[in-house]
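Right, chain A next:
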Amino acid sequence: MRALDAELADLAAELRRITVTVHGQGDGSGVIWRPDGLIVTNAHVVRQKHPEVVLWDGHALRAQLVAWDPDRDLAALQVPADGLPVARPGDVTALRVGDLVLALGHPLGVANALSLGVVHIIGSGLPSHWIQADVRLAPGNSGGPLADAQGRVIGLNTLVAAGLAHAVPVTAVARFFRRLAA
Partner candidate 1 sequence: MSMLSTLSRDLADAVEHAGRSVVAIHARRRIPSSGVLWQPGVIVTANHTVQRDEDIVVSLGSGRPVPVTLAGRDPSTDLAVLRMEGTAVPPVERGEAADLQAGRLVLALGRPGPNITASLGLVSTVGSEWRTWQGGKVDRFVRLDLAIYDGFSGGALVEASGKVLGINTSGLSRAVALMLPAVTVDRVTEQLLATGRVRRGYLGIAVQPVRLPGGGLGLMIVNLEPGGTAQSAGLLLGDIIVGIDDRDVGDPMDLLATLGPERVGQPVVAKILRAGEPRTVTVTVGERTVSGGYSRGRGRNASARR
Partner candidate 2 sequence: MTRVAVVGHSPAIRAGLAALLRSYPGFVVLETAALPGDVAAVAESTEADVLIVALDTGEPWPLPATVPPDTADRAPGIIVLGDEPVDGWIARAMRSGARAALSRTATAEQISSAVAAVATGLVVLPADSAPTMLPRATAVVDHSPQPLTSRETEVLALLAEGLGNKAIAARCGISEHTVKTHVEAVFAKLGVSTRAEAVARAARAGLLMF
């Protein structure tokens, strides 16, 4: 049990370092995508062109909204920074029902809360742009990371529906950023 606890603690610590708080109208979360301060979050979390972003160490920075896609509910923010820890993307196609997932965020104002669950459903006939998990989310979790058992980010927590957490798969985030660069 101690070893498992320790692993969870390490994972939580890593996820905390790559997660930011986004202050807009209410609070949400975001995930650091690039060491130079490119951050991904949900479009519905960002209400202003220059929201305040707070890093894991408490450092507050003024961000610039660089992309906003309400259809995919993704947004990109740029903060002036360098050498930031970044999310390691996981393999979404290797996910199976029952695989452990962890969500980190700031639900209801509680900082860095970790929630454990499993991938709930995968398969044909489902909207392929969601990962559904039975982690417990609350509004402040939006834009925060959904990670696998190795701490790799497999999705961005976006909403709760029918008691399940829905995350935008990291593959969709990658596509979103590729379009940005183009």
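Everything below uses one rule, namely that a residue touches a chain if its C-beta (ideal position, glycine included) is under 8 Å from a C-beta of that chain, and two chains touch if they have at least 3 such contacts; residues count from 1.
Behind the choice of candidates: all candidates are chains of the complex that A comes from, given by their letters.
The structure presented is a predicted model; accordingly, all values stated were derived computationally and were not measured.
Participant: Please find, within this complex, the candidate from 1 or 2 that touches chain A.
Facilitator: 1
Participant: Sort out for me which residues of chain A touch candidate 1 in the complex.
Facilitator: Chain A residues touching candidate 1: 3-4, 7-8, 11, 96-100, 116-126, 134, 136, 148-150, 162-164.
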